[in-house]
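One protein chain omitted, others in place.
Chain naming follows the written order as A, B and C, and within any one chain the residues start at number 1.
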Amino acid sequence: MLLQGLREQVLEANLELVRRGLVLYTFGNASGISRPDGLVVIKPSGVPYEKMTPELLVITDIEGKIVEGDLKPSSDLATHLVLYKAFPAIGGIAHTHSEYATAWAQARRPIPCFGTTHADYFHGPVPVTAAMSDHEISGEYEENTGHVIVRALQEFDAAGTPGILVANHGPFTWGPDPGMAAHHAAILESLARMAYFTLGIHAAAQPVGSALHDKHYLRKHGKNAYYGQGKDKDKDNQ
Amino acid sequence: MLLQGLREQVLEANLELVRRGLVLYTFGNASGISRPDGLVVIKPSGVPYEKMTPELLVITDIEGKIVEGDLKPSSDLATHLVLYKAFPAIGGIAHTHSEYATAWAQARRPIPCFGTTHADYFHGPVPVTAAMSDHEISGEYEENTGHVIVRALQEFDAAGTPGILVANHGPFTWGPDPGMAAHHAAILESLARMAYFTLGIHAAAQPVGSALHDKHYLRKHGKNAYYGQGKDKDKDNQ
Amino acid sequence: MLLQGLREQVLEANLELVRRGLVLYTFGNASGISRPDGLVVIKPSGVPYEKMTPELLVITDIEGKIVEGDLKPSSDLATHLVLYKAFPAIGGIAHTHSEYATAWAQARRPIPCFGTTHADYFHGPVPVTAAMSDHEISGEYEENTGHVIVRALQEFDAAGTPGILVANHGPFTWGPDPGMAAHHAAILESLARMAYFTLGIHAAAQPVGSALHDKHYLRKHGKNAYYGQGKDKDKDNQ
Partner (left out) sequence: MLLQGLREQVLEANLELVRRGLVLYTFGNASGISRPDGLVVIKPSGVPYEKMTPELLVITDIEGKIVEGDLKPSSDLATHLVLYKAFPAIGGIAHTHSEYATAWAQARRPIPCFGTTHADYFHGPVPVTAAMSDHEISGEYEENTGHVIVRALQEFDAAGTPGILVANHGPFTWGPDPGMAAHHAAILESLARMAYFTLGIHAAAQPVGSALHDKHYLRKHGKNAYYGQGKDKDKDNQ
């Protein structure tokens, strides 16, 4: 069986989505890529999380051709592949319908950076894609979902944007590995919740200034980061 | 004992309502029908969920006459029977007072389709019935609740509407079997929650266009569906 | 040890407040009265729920004099005693700071009856008391809290009002026994939550008409009730 280690990482990332309350039933999916092999490991379609094992995951090449696995891959595979091709630094992707992030996607509003929790992870607002055209929807829909994400990120600091809201759909997040992609899915849901409450308290609340935003983002990311114990920096926030 | 298999399905559907946090105390009920026998299995009235067993469920004929069982059936039985008669494709029904769906019912507002999670399950908004007249209320109230549902569905794609909000009351959902009726109850509550949050972020949020709505609904339903592993299609959403 | 049975009922009612998520730390309290003995069993002040036993509960007479018990009774005892004197049909009382009911109390707004869940339990809105005067606050505060409740109930169908919101404080509920008082505390929190969501969906939502309100209230209460299995009627709602 190919890529035993990555299979286990992808399984664990999928289960993290469940543990953090980000998915209902079989909704959602996480994948990982082995860049040297050009192979992607992804959740199969419609298999309950509690029955998932590393063996049930599906391995495809970068074009989506199944290399190992008896089940159909997640139907969102085509979206993942577009992102892996566009962003070489990405090692894992997660997609959920987590409820507050999805509500922002449904409202078609980017999530403003209202505080340092957000600034610790996103070096700008959480962007929302354009709505897809009827042509994009009737064509290769899942692949076009990937393209609409890539287009939206051209306007942003893509390196400082570990996730996005697909308009009227829900969040996609990514990271250097599948575990960090799932971690960002949980963080994004928390940011979405806090931004929702913030607007409820003060409808005209303003985003943080750039000095505070940069301070928090850069003390956790980049060469001058000083958070954590000198490893797994992105997971630290105390 | 009649219909052992259906009794177990109905028990399981009732317990699913509890597991998904859709019912408080003895609120709510689920039933199933055996079309060949013309018999309905339903939760007894006022029995705590944790004490329920297949044997305690009540079996009636399609007119509500008890065929097997020592307990009184749920007082909503008459509503279920009207729906079973009106919609021959229905094999199970669930009723809850789940809090967000009930709030939409209390606000007497249909739930707009703001995103693909909704479009995956409902081929239109989640409808809300008309208020019942004083005459309907003082007469055969529970039976008339069924009639007001049937009337509301005449204006909708009934096949693409696995649930409804009874005005000032709460949701009823259905499906090909009791398990899917309970599944739809959980989905409806999630949709209700996300639509509530969506309005909180942007009061003038617009429903999705018909191209996206159709795309999502039809990739999971009907002869061209391509979701899941080719079985239990309605339960897949990844 | 006096009143072993009632001690166990009161303990169980207090623990039900915890299980239903209605209390934080040692907040909240439940009591019961033995009418033949004129004795009240109440939670001691400041004892963690997980350490509470029937023996630790405090028994007082109707004037609040300790008859049995080494600990101080809940400081809300005086409020309970006023209610027991004013309403001879009450056998148990519960007080919580459950968050949605408390928010309505803090907003000093009665909870309108927006739906049948509410109508199943309250034969009118959930009332809110007047604010207490400085004189009432600086005097026998806890006893005066009872008096302000009694005054508020003079304007309502007291028999059909199993709870109230004390302005800027929180809910008190009652019932024929301590268990039903705690049950009503949980129901009230659910009603408060659903009414809050209802207003969020439609700020001008209207209460249900009297025909529907009466239908639901009276099918569960009074001599023509037809819910449940002919016992514990108030606990049934399916």
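Simple rule for what comes next: a residue touches a chain if its C-beta (ideal position, glycine included) is under 8 Å from a C-beta of that chain, and two chains touch if they have at least 3 such contacts.
Remember, predicted model here, so these are calculated numbers, not experimental data.
Listed by label, the shown chains that the missing chain touches in the whole complex are A, C. Among C:Q9, C:T60 or C:S74, only C:S74 touches the chain that is left out of the view. Of the residues in chain C, those that touch the hidden partner chain are 24-29, 43-47, 71-72, 74-76, 95, 97, 99-100, 102-109, 131-132, 134, 137-138, 141, 168-170, 196, 199-200.
Where chain A meets the missing chain, the touching residues are 114-117, 183, 186-187, 190, 193-195, 197-198, 200-202, 205, 208-209, 211-212, 215, 219, 226-230, 232-233, 235-238.
We adopt the following convention: only the chains that are shown with their structure count from here on.
Averaging C-alpha coordinates per chain places the centre of chain A 46 Å away from that of chain C. Centre to centre, using the average C-alpha position, chain A and chain B are separated by 33 Å. Counting only residues that touch two or more partner chains, chain B has 200.
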